[in-house]
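Removed: one protein chain of the complex. Kept in place: all other protein chains.
Each chain gets a letter, A and B, in the order it is written, and its residues are counted from 1.
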Amino acid sequence: MASITLKEVVKRYGSGKTANQVINGVTAEILTGEFVVIVGPSGCGKSTLLRMVAGLEEISSGEISIGGRVVNDLEPSERDIAMVFQNYALYPHMSVFDNMAYGLKIAKVPLEEIKARVDKAAKILEIGPFLNRKPRELSGGQRQRVAMGRAIVRHPKVFLFDEPLSNLDAKLRAQTRIEIQKLHRELGITSLFVTHDQVEAMTLAQRMIVINLGAMEQFGTPEEVYNRPATTFVASFIGSPPMNLLKNAPDALPGIITGVRPEHLDITETGWALHVETVEMLGAERLVYGRWTHGAGDELVILRTEEGHPVPAIGSTICVTPRADKIHYFDASTGKRKEAP
Amino acid sequence: MEKRVQFRAPLLPWLLIAPQVLVISVFFFWPAAQALLQSFQIEDAFGISTQWVGMENFNRLWNDASYLTSFKTTAIFSLLVAVLGIGLSLMLAIFADRVIKGAMFYKTMLIVPYAVAPAVAGVLWIFMFSPSLGVVSYGLGKLGIDWNHLLNGSHAMTLIVMAAVWKQISYNFLFFLAGLQSIPKSLIEAAAIDGAKAWRRFWTIQFPLLSPTTFFLLVINMIYAFFDTFAIVDATTHGGPGQATSILVYKVYYDGFKAMDLGGSAAQSVVLMTIVIALTVVQFQFIEKKVNY
Partner (left out) sequence: MVERSPFLTFLGHAIMILGVIVVAFPIYLAFVASTHTAQEIVQAPMPMLPGSNMWETYRKALVGGGYGAGSTAPVAHMMWVSLVTALVITFGKIAISLLSAFAIVYFRFPFKNFFFWAIFVTLMLPVEVRIGPTYKVVSDLGMLNTYAGLTIPLIASATATFLFRQFFMSVPDELAEAARMDGASPLRFFIDILIPLSKTSIAALFVIQFIYGWNQYLWPLLATTSEKMYPVVVGIKMMVAGGDSQNEWNVVMATALLAMLPPALVVMLMQKWFVKGLVDTEK
């Protein structure tokens, strides 16, 4: 395994006045053996960033190093990496075995060694029975495992995952997530995993890079990102339902956005007064949507209550109080986090 | 339109493309340029001297009655072939689409003419219609029609039209069938629920949705009529009787290789080239802007 270092990496399409910069100078250091997730909404540039590490996209400026070696000008196959694609990218006319063996054959690895590696990977991923089948005879989940097997046999220093779970149904996604975690525990290979799903990010990442519009907004552990979001974007992107970002809370300060997560608002006797608009019953919890009774009432506030607590009636007025240590403050103009004023 | 994936290799693409570029340079562009050049020149009978005469060859063409007749003949011929070819194969395609039993057999049988060479088709046709021993001309005689394509210009024209249409049916049929089968069944079912009977459904839904295919085939058939039919003409009527079936492409051949009028033949080639390019451009523009439903 190896570390990955990104230094001021920029990606620009076109040149001059019509240039479109999709990655704006990302700097990050990924430690050896770490599982880092790059997460962000569609179109934010996360796949582009991954593909630059892979060597499938040219780096407009900046530097990428793998294992201390600058790889800007190296071909993908020279970087000692392996990639798992969103659409599996399995060669349709080759058997599973041949798919996994292809890269090794090109590298002129001896046949017994190839067989040994493929068998080992097949055992880890439980795809042994499929080695002679063609991809079209396999289910989506099986194909994804073959794609991972193809990556494993290369014994790469770095694993790159490009939204590999997006094409699987919900149940399979959860299953495969667990398998990927297991794989990382067993093999310990440095991994970069791209997804738009913040649940995947939270469950898989040891640290995560949150990207929005080509810029890195925060690089931290799931706890850090959840408990101390660096910007309003991170605050609203991570966590479901999203954090309330309030400009008009009753004791709001000018130029400051108050952030409170729905699970950190309690219904109390006195406090911020809300007019209940909708209640969603989700089994173990409920989501209560309300608007301020003061002022224009245009901000939507969400709070979460658990079963066992009384459900507020629609149309009634309730009071909520945020938990003291769970209030976040953000600068309204820059969106950046501020410590308590 | 470009693929996202591009290989980086300095020399390889040139090597890959070289064979085709070589062949088309030597056997396409060079002769085409020559044809263009020759059309502006006159060569004397012995091929010893050539003279630049500008547009004279072209002017001669426009003033040549036989050329203008040939133009007219070709226009009539290609229109007949296109309309009949499309009409008949559309009808066959519609019913082939409906029929389930024996569909494979019908389809296979109808595709066979595609495999028959135009020259062979021509020979089959003159055998059937030969004034002295043809079966069909005999049958026509019994009906009171004195068939003789060797003497009667319109008989000759009818003959080559029939032979040409016979050959084209397969091609048109296949395209129409594919076009019909790509119309979502749900549209037809919706129309049926709305109370439309089969005939009405065809005219209001299937035919309009087939219009890209129809237009495409119209252009293809016309181009076919202009060129691929040379063999049919040469095998049957040789452009005769007189000039009755001397279509443009036949005239190019005759003038260039029999009458040895190279300049005139070249000029005719250039005119043909222009027509085809115009037709292809029209088709390409239209097809690229395929109507979205």
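We adopt the following convention: a residue touches a chain if its C-beta (ideal position, glycine included) is under 8 Å from a C-beta of that chain, and two chains touch if they have at least 3 such contacts.
Everything numeric in this text was worked out from a predicted model, so none of it was measured.
Only one of A:N24, A:N87 or A:S236 touches the absent chain when the whole complex is considered: A:N87. From the options B:L80, B:I169 or B:L209, the residue with contact to the unseen chain in the full assembly is B:I169. Contact with the chain not shown here comes from a single listed residue; of A:E75, A:E280 or A:E307, that residue is A:E75. The chain not shown here touches subunit A at positions 54-56, 75-77, 81-83, 85-93, 102-103, 106-107, 150. Interface residues of subunit B facing the missing partner chain: 1-7, 9, 12-14, 16-17, 19-21, 23-24, 26-32, 34-35, 38, 88, 91-92, 95-99, 101-102, 106-128, 130-135, 137-139, 166, 169, 171, 174-175, 178, 188-189, 192, 198, 201, 216, 220, 227-228, 230-231, 234-235, 249, 252-253, 256-257, 262, 265-266, 269, 272-273, 276-277, 280, 287.
The rule we apply is simple: only the chains that are shown with their structure count from here on.
One finds 59 Å separating the Cα centroids of subunit A and subunit B.
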